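Of the protein chains in this complex, one is absent; all others appear in place.
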């Protein structure tokens, strides 16, 4: 693991204090947001399925910090945190999850499909594998048009075993596309341990060689590590050096989806990972670097306020409109299929 | 390349004279058979498409020589030679290609789908990728039932880039299935050079590591080399050691399919590979090993006679019966879908 | 007689067949240790062990392909595709392989397998987890397609599917997993290709599958109570083979027919039924055959929108009433 670069040095290193506080704020925001989503589900205010990323916040925060405006992201159904990290307002994200009119897609599609083109989030995809090849296409367009944006495609360990993974990686490498494949290895594909489902230990990184790419495994619970690894990959991609595949080791502290009690965890595993909780680690890092407690408390409060405000706004927002079902199938806004 | 084991030593080595003559007979049979198929196409006696394997005979001969009765094979549309090598009679194979009643499937399905369960050929598959996962299933059955047959799955270099390849290899390795994946790398996926379509030089072997398997590239124009490599892989698989992936380098001297003039070949490439023609090389090997010319001529004659006799038989055989179209859709022989 | 949920009936059917025949095996994502994401295979691993119940990687092509390879060579696999919509990532086996192999090899190669999938909507999973994939499967010669609506039918049709020598797509309705029904004790084996008249009637025929069956039954009660319309309700149960005899006989008695489909309008299974009836029972019909379907749009996620897309009891009642009044 390329873990060492993440060890604290000084606040004014390549990352810098401002960015660190921002990455911490984002991790706290995502954590509180996800806890709120679970709470609203229990209150029956969220009805569709949700896939939380509690425990994986550092990947979101570090990745988006490494991206520029204009860079594109493709997410999975486990995408709340990435969409927030890219800058989509918490109320619009929560509204979408709650099926409210104020949602990103006016509440039409819900948690699994969060999309905010405005913030470079081209979609959250729920049929495993599809978005890996979509990301190739977005990157191909950038090169074709001489645009210098880079596409980041986030996916799970389990997705590394589906056919589209192979096709995407081969094409990306062959065409030297400006795309970064970022595997969030949270040890589980739904309820099964990825270790029991893959022929190799690291289902993504151990396959980098199949496409002539470098093998990169990183500590996904350390936002600094993620930031540095993704930054480097994006830099290479942006300058024409082709794609990268990064496997970030992390852990989903929540269940797979909202109703999963996660009984399949071996005893002690969750506790172990909670000790390596990304927020806890990062807060300690900030302190170690000499950042004052009140500045830390300030960004925590900002995040708390944002989630609370979003919740209030969404509770007041009307349910998504019935008009939605008959609109925006075609470019003309209609859904007519005959004359 | 693991080429050295193929270099001549003496007739009575691990391969032996009898097997060598048999492998030579088979290579000649396949060559003459394929030339005949092309001739019958030009005579308008073969109407459907065909995919010849002229130049690739050593892979067929060496592979089937390494297989036991009861071992299973899954082929592609480029399968004539493998089906012959596994022992299917030339007249039945040719009859199928000619759409005659004496064909393996009574002339219903033709060249691309040759199947002879009796000879362990479970089918020839024409949608790329599908048979790689089918082979996993056949091998899974063997292990499940405690049967000690091994499944060999032959496919092309181009097929190494399709999603099903990845899924098949991961499952086979994960479940340690008794299956051998044998890639015939003939340098082309249809009209495109595989080198321009893959992110790595050896589209199959360079990916072995993705599944925890050994990287094996062999000279596919030397039947002895093929025989030894496939034998070793089968032995391992049979004794519970799991799957293997072998990439056999060879060259298709014919066009991709019957009407392809293969203008995409770089100048001189074909000549170079004709110098390494598997029949020529193997005949020289036999001579070097001291096998007498008349014994060599005898097996050549056997092959010539077999192809001639098959041709005559097929020309006399009736066209496949119109009954075929309404039969054997279901196990009861019917095609009824309503009452 | 036991009261079982639909999901328990799935597990009971699988267990019945695995106990009977050692060649029956179960594979799919999370079907073993977790007992299925819909808990429809709960207890199978415990009872039959990891040799016969296998969790797989997320590799749907490998799931269906290895099921088929095993079926070709002597096993009778029951493969699960978690949500029917995902069959799109392994559709080659549906469209090009399962149903064609026996035919193309002139009977040399068999393919006795069952693919179970969670089908349909009604549980707020949105446009890519709620589709009615019977419409993606029934058009391929050589493939049988079954879609039970009650726990008893689940057990009996699943057993029939497993024992069938040909490939069968077995569609479990997500919206019905939690529903209960009486299931007779002992071994149950039903017959594929048979529709069931669940409610005899004289004024019109409603033909439905899956979750549209209970809704059609409720609609029929309401039609009777509120409008004196006596609707016959047929649970198709099997889309392939098709029990056209039962359908045509019913239309011969009622002279009006409605298909009740939860899929988007175009090329749902109702089109096939209507085209058969319009052709073969044309002079029996007193009025147009009508398809009650979802509008031709994807399914939206939130329950209040989903409910507007999938035909409700009210919409069925209204469509029948209006059409009979016209």
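We just call them A, B and C in the order they show up, numbering each chain from 1.
In this text, a contact is a pair of C-beta atoms (placed from the backbone, for glycine too) under 8 Å apart; a residue touches a chain by one contact, two chains touch by 3 or more.
All figures in this text were calculated on a predicted structure; none of them were measured in a lab.
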Requested in this report: Can you work out which residue in B:126, B:139, B:173 or B:216 touches the chain that's missing from view?
Outcome: B:126
Query raised in the report: Which listed residue, A:40, A:132 or A:230, touches the chain dropped from view?
Result: A:132
Report summary line: On chain C, the omitted chain is touched by residues 85, 88-89, 91-92, 94-96, 99-100, 103-104, 126-128, 131, 135-136, 138-142, 240, 242, 263-264, 266-272, 274-275, 277-280, 282-283, 285, 287-291, 296-298
Report summary line: Across the whole complex, the chain not displayed is touched by chain B residues 47-49, 99, 107-110, 112-113, 126-129, 158-159, 161-164, 189-192, 196-198, 264, 319-320, 322, 324-326, 329, 335, 337
Query - chain A residues touching the omitted chain (full complex) - result: 72, 74, 104-106, 108-109, 113, 115-117, 122-123, 127, 129-130, 132-142, 144-145, 151, 163-164, 166-168, 170-171, 174, 324, 327-331, 333, 335-339
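Here, only the chains that are shown with their structure count from here on.
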Query - Chains linked by the largest number of contacting C-beta pairs - result: B-C
Report task. Mind checking the centre-to-centre distance between chain A and chain C? Centres are C-alpha means, answer in whole Å. Result -> 36
Query - chain B-chain C separation of Cα centroids, rounded to whole Å - result: 41
Query - In chain A, residues with contacts to at least two other chains - result: 129, 161-164, 197-198
**Report entry** Contacts with two or more other chains, residues of chain C listed in rising order
**Finding:** 56-57, 59-61
